[in-house]
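Missing here: one protein chain of the complex. Every other protein chain is in place.
Chain IDs A and B follow the sequence of writing; residue 1 opens each chain.
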Amino acid sequence: MALFGRHNVLLAMLLFAAVAPSLLNAYYVFVANTILIYVLLAIGLNILVGCAGQLAFANAAMFGIGAYGTGLLQVQLGWPFWLAFPSGAIIATTVGLALSLPALRLSGLYLALSTLAFAQFTQWVFLHWESVTFGAGGFKTPSISFAPLPVSKTLGLYYLSLLLVIILFFLAQNLMRSRIGRAFVAVRDGDIAAQSLGVDLLRYKALAFGISGFYAGIAGGLYSAMLNFVSPEGFDLFQMVIQKAMVVVGGLGSIAGSILGATALVSVLEALRAVKGFQEIVFGAILVSFIIFMPGGIIGFLKAKVRGWEEPLHRGPPGKRVPIATPSQSGEVRS
Amino acid sequence: MSDALLSVRGVSVTFGGVKVLNGVDLDVKPGEIRGLIGPNGAGKTTLLNVICGIHSPQQGDVLLDGVSIAGRKPSDIARLGLGRTFQTSQLFRGMSVLENLMTGRHHRTKAGLIAASLNLRSYREEEEQAEEAARRSLEFFGMSEFAERPGSALSFGQQRVIEIARTLIGDPKVVLLDEPAVGLSINRLAEFDALLRRIRDEKGVTLILIEHVIRLVMDVCDQVTVLSSGSRIAEGPPDLVRNDPAVIEAYIGKDLRARHSAS
Partner (left out) sequence: MTLLAYLLLSGLTTGALYALIALGIVVVNKATGVINFAHGELFMFSGFFAWMLHVQMGVPYLPALLLAVAFGFMLGVLIDLTAFRPLKNSDVISLVLATIGIAFMLRGTARVLWGGKSDYLPFPPITSPEPVMIGELMVIPQQLLVLAGAIVIMLVFAAFFRLTRAGKMMQATADNAKASTLVGIRVDRIYMLSFGTGAAIAAAAAVLMAPLTLLYPDMGFSFFIKGFAAAVLGGLTSLPGAVVGGVAIGVIEALAGGYLHSSFIEVSAFIVIMFVLIARPTGLFGPSGLRRV
């Protein structure tokens, strides 16, 4: 097994994450928890945009729907967190599935625009449907307790997030290595040919949208619990751009890359927390630079230079593999 | 004809006011290699598109093994046993050659979301079988060394072969090939000819091919159908068709035909 390959690096990150709360103060545990939440968002978004090639801009909206769903079910209907949390995720998933319908007729730019419009519409609902969503000021969510386990809310939520990240990471990785993952890539790389091989476009686009909705919904629920507060602010366009940037920086189409991208960018965001203007400039610059100079993202770089970072789309026994081109790298066709 | 495997009945297609196909009939018997030729704009690709479900005909029907398929979704038609290759390369660039072929087994496998993400045994077994089938296919085409190459690293000719392999691996009854010989040099034509025959003989697949390389059509096809301006103007064994005056006229025009018959 390659020393600095994907397996070992991710394992090391996992071990660090597992002991982090004992090494970091409360504020940095909060940052680490934020990273975990963004890892989920990045994985879901990458499956939709990177693997299935759907240029959708609604992830931040689904993140918000998950957060609002979880929060409001607790606050307005008095549900306990353990019921509201999965329910919020289900609501976000359903919305994601609904978004796959326009995705059947539209692609590329038109899909981007319609999902963008939907996201703005969602923001508007969060802001103006005050009787339900409490409007611009947002609302507090009840503090959850992990009784009977003897852990504080901060710690409990952190390990819950970590556990969910581990589970959902493996699910995503298994998925991409199966006929479903290959169907996604087929839809991305040649949807007409994909259909001629029996890939039902509606089903697979819906699946991709639904999955990204689910991951975003889970992330949203965790987020609402972490902050104990939900407001429209956290789910706007800048949010969407951050998530896109994570996916690009990590590597479009790479599940492992989503982890790297999310970690890197949340850290940068943290470092620049003081001045919003600078955050925007740096983010924009990172996004543009990666697209022009490193379109394969960090993963693309690692796949080319370091052994052990391949991410095949099938399960077979590991053999000698040549790195697969990620969507933005142009391949050479020699004749 | 009741013994036809693929039957096109009176198919008409209109795009934006232009009648692209005009009451076309076609019957292909099992095990046949049928050529589909005609001048540019005759509607050949449109006909293939109708058969495989990309377009719905305004009139008429298509029957595959007795089942009506006109207007159905392309993925459903594929499941019923119809394969197709395209004029432009549709190899999946983000996958290896092996994975491209495994994708060809998509509609013959059925592991769902749960089985795949939880790594259940049913799914693992299916994957092994699909990989096996893909490797066997590479052997059949003599391209085993390309298994792990990215789809984008193949030459044009190699891509076309893999695309044909990818279609065949799903065990279709009928395969539509849209200009499969494009870009092949003269020396390679005989090889390709033999490959098509092998595919028909060893895999029992019925082939319909659109081709402009007349030599290939004449050598390998059992029957040839000629389209011109959306209508079928001739059909029969290659030699008969090649000398049919209507066909000659369609290709080279009335005046030249007059000169040809005069000389």
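The definition used in the following text is that a contact is a pair of C-beta atoms (placed from the backbone, for glycine too) under 8 Å apart; a residue touches a chain by one contact, two chains touch by 3 or more.
Since the structure is predicted, the reported quantities are computational estimates derived from the model, not experimental observations.
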Touching the hidden chain in the complete assembly: which of A:Val9, A:Leu36, A:Val49 or A:Leu313 does that? A:Val49
From the list A:Thr141, A:Thr263 or A:Gln279, pick the residue that touches the absent chain. A:Gln279
Interface residues of chain A toward the undisplayed chain are 49, 53, 55, 102, 105-106, 108-110, 112-114, 116-118, 120-121, 124, 128, 192, 237-238, 241, 244-245, 248, 252, 275-288, 291-292, 295, 327-328, 330
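By our rule, only the chains that are shown with their structure count from here on.
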Between chain A and chain B, what distance separates the C-alpha centroids? Give it in angstrom. 40
Of chain B, residues touching chain A in the complex: 52-54, 73-76, 78-79, 82-84, 86, 90-96, 98-99, 102-107, 109, 111-113, 116-119, 123-124, 126-128, 130-131, 148-157, 159, 163, 166-167, 170, 183
Could you pull out which chain A residues touch chain B in their complex? 171-172, 174-175, 178-183, 185-186, 188-190, 192-201, 207, 253, 312-316, 319-327, 330-335
